[in-house]
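Step one of this worksheet: look at the structure below.
For this depiction, one protein chain was excluded, whereas all remaining protein chains were kept in their positions.
Right, chain A next:
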Amino acid sequence: MVASAAVRLFGMWASPAVRRVEWALKLKGIEYEYIEEDLSNKSSSLLEFNPINKQVPVLVHNGHPVVESLVILEYIDETWKDNPMLPVDPLERAKARFWATFVDVKCREESRKAFFMEGEEKEKAIENLQVQLKALDEELEGKKFFSGDHIGYTDLAIGWMAFWLGVAEEAAGFKANYDVKFPNFSRWMKDFLAEPVIKDNLPLREKTVEFFRAFKQLGSCTKRFWESSRRVIVVIPERQRHSWACVGDE
């Protein structure tokens, strides 16, 4: 274990973006202090370290904050150089970043729509998500993981789908049918979740499903949840405010 008492991570237990950073820290063997945030009552430290987005995760290294989970991943990789997560070759790095951004932006958008919406809009989102899963499935042809024989940056970036997609499906009552339609992707999900660093660092499934089920209920109470691009901001009356009131893109 690399001794690094100067590393702190502000997070929230149900957030996939936070877990992504924890997986990276564990892969590198970096010790860190974890601080659980109540997102309905954010700590002054969080607001000081991330005044722009006011979101988790925030990595604080020697007092200096780094925000946005994919930015944090690259920071971790460049600061602690053992067990590199990104390849060395510029073209391979570009491909890794491409797939990470694709999933972070596009797949997340369609997953959210499939989760929050109903009727035709829900069906359309599931359709779009399946087109995206097909692309991911093809990318995995002949590979155990997106990064090759071992998990790397791309797997950590896409990893939320291995766990949280299933959670979203159960909480919101839809099926993306990847086990039937996308064998490579389905196999990757199992292999990824079986990796020790991942397996030992996931929230409890039932608790997470319950959380997202309640989150969906709250989301349905308002019309404003698509206002902000790339973020889901659930505006709810004061009396109903809860710890998940502002689960944004981080």
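The rule we apply is simple: a contact is a pair of C-beta atoms (placed from the backbone, for glycine too) under 8 Å apart; a residue touches a chain by one contact, two chains touch by 3 or more; residues count from 1.
The rule is short, and it goes like this: contacts and distances are computed from a predicted model.
Entry comment: the absent subunit's protein name, as recorded by UniProt, is "Probable glutathione S-transferase GSTU1", drawn from "Glutamyl-tRNA(Gln) amidotransferase subunit A, mitochondrial", "Probable glutathione S-transferase GSTU1", "N-acetyltransferase domain-containing protein" or "Ferredoxin 1b".
Of the options A:A6, A:L47, A:A94 or A:A194, the residue whose C-beta touches the omitted chain is A:A94. Contact with the omitted chain, checked across A:V71, A:A194 or A:A214, is made by A:V71. Looking at chain A, the residues touching the absent chain are 52, 61, 64, 66-68, 71-72, 74-75, 78-79, 90-91, 93-94, 97-98, 101-102, 135, 229-230.
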